[in-house]
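The complex appears here without one of its protein chains, the remainder shown in place.
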Amino acid sequence: MADKKNEFLYNTAKLSVIFGIASVILFLVVLCVIVDDYSREWKKYQRSFNKMQVEQTKGELEELTKKTRQKKMARIEKKLKEEEESLKEQKTVLKEKEKQLKQLDKEILLLDTDLKSQQAELEAIKYQFEEQRAHSDEHLVQVEVSQESKLALLKEELNRWKILVGENKSIKGELIFQRTTLENEINSILENKSELVESLALMRSEEKRVKDKIKNLKPSLFNAFRNSPMFDFIAPTLRIRQLVMEDLYDDLSFVQVPKIDRCTTCHLGIDLKGFEDAPQPFTTHPNLDLYVSSSSPHAMETFGCTSCHSGNGQAIDFYHAGHAANSNEQAHEWEEKYDWHPLKHWAEPMLPLKYVESSCLQCHDQQLVIPEAVELNEGRQLFEEMGCVGCHEVKGLPEEEIRKAGPSLKRIRGKVDPGWTAKWLKDPKSFRPDTKMPSFFGLSNAASEEVEDTQVHAIVTYLFDQSEEFVPEEITGEGDAEQGQKLVKEIGCLGCHSVGEDKVSDFAPNLSQIGSKVNVPWLVDWLKNPKHYNPETSMPSLRLTDQEALDVAAFLVTLKNEPFEELAEPELNQDALEEMVREDLREGLTDKQVNEKLASMSQDEKVVYLGEKLTNFYGCYACHDISGFEDATRIGVELTHESSKPMEQFDFGFVDVPHTHQSFYQTKIKQPRIFDQGKEKTRKEKLRMPQFNLTEDQRNSLVTYLSGLKVNHVPMNRLKLLDEQERLVEDGKRLIRDMNCAGCHEVDTGVGGDIGKYVDDSVMAPPSIVGQGARVQGDWFHEFLKAPSEIRPWLKTRMPTFGFTDEEIDVIIKHFRAEDGVEETFSETKAQPTEESLAAGALLFDQLRCIQCHAVTEGMVGSSGEVSASELAPNLLLSRDRLRHEWIVDWLKNPDALMPGTGMPGYFPDLQSPLPDILEGDAMKQIIALRDYVVQLPEENDKKKKK
Amino acid sequence: MATAPKKSLWENFRQSQIWKSIFRHGKPTDKRNRSLVILSNVFLHLHPVTARKSGIRISYTWCMGGLAFFIFLVEVITGVLLMFYYRPTAEYAFSDIMALRDHVPLGIMREIHRWGAHAMVIAVWLHMFRVFMTGSYKPPREFNWNIGVILLVLTLLLSFTGYLLPWDQLAIWAITVGSNMARATPFLGHEGPGASFLNIAGVSLVHSGDDVRFALLGGRFVGAATLLRFYILHCVAIPLAAAVLMAVHFWRIRKDGGISTPV
Partner (left out) sequence: MDALKNFIDTISSPQLFITATIIGFFVVMHYVRFFTKTPVFLTFLGLFTTFFLVSLTDDHFRKIVTLPDNVPIVGMLFLIIFFTWFSLRKGVDNDIRTEKGEPTFEKSEANEKLFVWPNLVYTEFLCMILATIVLLIWALALQAPLEEPANPTISPNPSKAPWYFLGLQEMLVYFDPWIAGVVLPVLIIVGLMAIPYLDKNKKGNGYYTFKERKFAIVSFLFGFLVLWIFLIVIGTFLRGPNWNFFGPYEVWDVHKVVPSVNINLSEIIFIKWFQTAMPRFWFTREIFGIILVFVYFGLIPIVLAKTLFKKFFMEMGAIRYGFLMMLLLTTVALPIKMYLRWLFNIKYIVAIPEYFFNI
């Protein structure tokens, strides 16, 4: 029994075999774990980057060791040797001085040690003395004698020590002075020698630094050890690089986590120059002076990468970081290279590069035009101009400043006839292909042609029913079309409108088919005074005379769109009408009541009722003023935080597109009704966003803007807050954009002034208003904008009367002055001419023959008759009130700087006076004298008149 | 006198005082040492010195109990390692787990811990299944069976509380669904039957602010308080309870006559 116990249950030999195999497998598996943990994607990138850096630094090294540098080094060494020979003779003197130096050091040292102990004694005594004194003061009353004498004794002791320490200190000072003089002498002897040595050392250290850098990066046994698994925690060369931002946070669904971006672990060359054409992920960031480099306004250390590119900054592999392809090709390429697929389970993947500008909105939303953010600016402008803001609310946009996208329909009856309007409403593009008016009908989820025609008919009937009467002003006379055509080309209509092929800007409607739209009486009245028909119109008046208005009208009416005119008008379908009216009535009424109501309504009442309901349904009031809909609410969804909305809340229906914000916007804008595809919906439930026919880049910029509409987590101190000056500039920008000043004037260097191309000579084109704030006086500018007066009589294009309100003019003036940094003062600084400068001014005025181009008396155009148009210049009488007096000085100094390409010659090239004899040839004095003379011209002129 | 045969270094070391103080027995090749090796080691003495043959067969016990205990130890070790990197607050929980996935060295501990958890639940069920099929719950082992059932519940609770810690959508909603059942507890849940009876002078004693679900979650919804509460349960409370009960469980196995064999 007992020995049976020794028996084995299982044959241990077999067990040992299993044990052997199992432990080998276990060992291998543990090895796999370590290797798997060690082989990280980013290490691969860091190794290849190291190789690239080694090549680059080798290149640097070659430069350093180039022949030229080598020769230079040899020369320095030769000079150094000569220097050493010359020093030999002075060797004895040198040695002597060094000996003295040592001696002095010894003495100073000795003195120092005694001084220290004496100092300590002094302090001790001082303490006792102070203590004693304080003690004795306290009990002034019963001061015993012994304490008095003790105090005196201590005082005496204290003085003794003070004297002793004072003496030693002065001796020490003396010795130190001697030492420094001696030292200077030695240095002066060795001076140029040490200089040479230094420059040599500098060159060598430069080489050494580069060599060290290579050594550190080059794969070597030691580097391999530093990066080997299990030892790579000591000092690895391959390591994770991260940027920790203190006051920027990532939002992980309602929880603020400090932002840590580890993108630079793979994007190693992002902030280094010299890797511009390196393959991704090492390419340098474009325009380093604006982004990423520590000196730029968006330094990487304080902004991180995800604040602009979004995505998951903390992750360090290609997939989890949330890279988003910029196009389908890139997506395919990534699928092969990194087996990438769109990041699942992450709210904000990275923005595709073409939309990255949307992140500027987080900090810069106070600026209407954000520098360098071209796509975003265009997107924002489109969002307002196309009328999106009419249906979709975006909090933060200045509601009252945004104008309605379309013309007012309050008096439509006076302008167009119902037939045209119906055909237009049904398909605006058939009348005017590049119109901004979107098409509501004939889209993918349209019910049927009859129903849609009935709807168009009903809306038009309702519009004409609610429209007020409008009787244009009666102007009789015959218009001459050629004259009209010439006028249209010259007086400035092309600044905003385009006629036929002449297209400057699409700010205002294209007039190539206006003839088939409006009637002549309305057109003439409108041209004379647009505000008579629509008080809020932004169309200015060009102060046309009756005849001119008739001519222009006669010409415009000849521009027709025949095919549009032949189109059949959409008719009413009776039962479609009944059905729709019944549907609208059914809300709130029982069927019985609906039938009664329907029976009681006449045909017109039905059509008008339906028309009103449809105007509300399609939201026509979003872009047009329609009486009765002044405060109707917006029909579109609010977009303030649209791009922070989780993807679950976007209904992609049966459309197979990637489920990202950007692809939803692109698809929706391209085909607004597409998400109704394959769904069973009643008329009222159907999507109703109209089709805008934007071009590809318009869509991209609009989507860039929409992608920027996010919940903003940027703390206040990181926002781009505008200071007083910038605030004024921004306010004016919107008004200047809405009035399309850029159509005629050059608003910014290289921006605007497009009408110039219709004029053969730049002098005949409207002047550039760059720097207008510094040029003109505030009051003059105010009057001019209210009622433009004539400055350049030979100009054909007229400055229109915009009918600005005083606040608007104030905003514009402040804008220009703030832009040029002109402080707000109550009165302009006037020039105080002295007799002497006036006389000199007159003399200069004659000698420089200013009269040749500038008129000096009213009405005179260039005194010397036939002068080529290009030499004509404004009448100088206006200068006193028009131009700012400091500006005239700057202008005379260098006209081309202020207005490049101006006809005015520069008389004082880099401030050298051409007439040395007047005012001792001092150019500045001469310029001021000239300015004083010009400024007092009106007085002189009055004096002449009185005589 | 023939010189004594030169002993190898290893044998000398085996005779040294150090070795002997640790291993109080010779090579376990003979009976005496085989019993000493068990008796002199607290961990090995989990087992008796000798056991009945049928009880040792792996085809009988499937080694499920042993596996469950072993995986529990793996869970403890990997759990402690994870605790170095995990902060149970709403802000950091998720990013710490993401860090474990991405850049923390040997971040695979998280995978081992999670799959170990699933494995332990399965091992415990199979252990119960084997104990039932072999009738090992019959007297005298009824009490030990009950200890086992409690340990089963504790394992499920361990896994349940651990499920929330990564603080991602999967976690928060699994726990929300799991804890929603608690509000329907009779009398103790605010939406359970009988809760409306428990009110004095119109003041309902059981409402959503103090019922059993509120106690479980530390709030009316799964929030940061729940995360902390579950963290403490998962790392300290339940493992301790489980450890104690395991001790009792092992003790009872030995006291009730070792692995059950036909009587």
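In this document, chain identifiers A and B correspond to the written order of the chains, with residue numbering beginning at 1 in each.
In this section, a residue touches a chain if its C-beta (ideal position, glycine included) is under 8 Å from a C-beta of that chain, and two chains touch if they have at least 3 such contacts.
None of the values given here were measured: they were computed from a predicted structure.
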Omitted chain - touching chains that are shown: A, B
Hidden partner chain, touching residue among B:L44, B:M83, B:A215 or B:A243: B:L44
Of A:Y38, A:W161 or A:W346, the residue in touch with the unshown chain: A:W346
Contact set of chain B toward the excluded chain (per top definition): 28, 31, 34-35, 37-38, 44, 47-54, 56-60, 62-63, 66-67, 70-71, 74, 90, 94, 97-98, 101, 108, 110-112, 114-116, 118-119, 121-122, 125-126, 128-130, 132-139, 141-142, 145-146, 149, 152-153, 156, 159-160, 163, 166-174, 176-178, 180-186, 189, 191-197, 221-223, 260-263
Residue ranges of chain A at the interface with the undisplayed chain: 4-10, 12, 15, 18-19, 22-23, 25-26, 29-30, 32-33, 36, 252-255, 345-347, 646, 648
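The criterion applied here is as follows: only the chains that are shown with their structure count from here on.
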Centre distance in Å when chain A and chain B are each reduced to the mean of their C-alpha atoms: 60
Chain B-facing residues of chain A, complex: 2, 5-6, 9, 33, 36-37, 40, 233, 240, 252, 255-257, 262, 312, 314-317, 320, 345
Footprint of chain A on chain B - complex, ascending: 31, 50, 53, 56-57, 90-92, 94-95, 98-99, 101-103, 105-108, 168-169
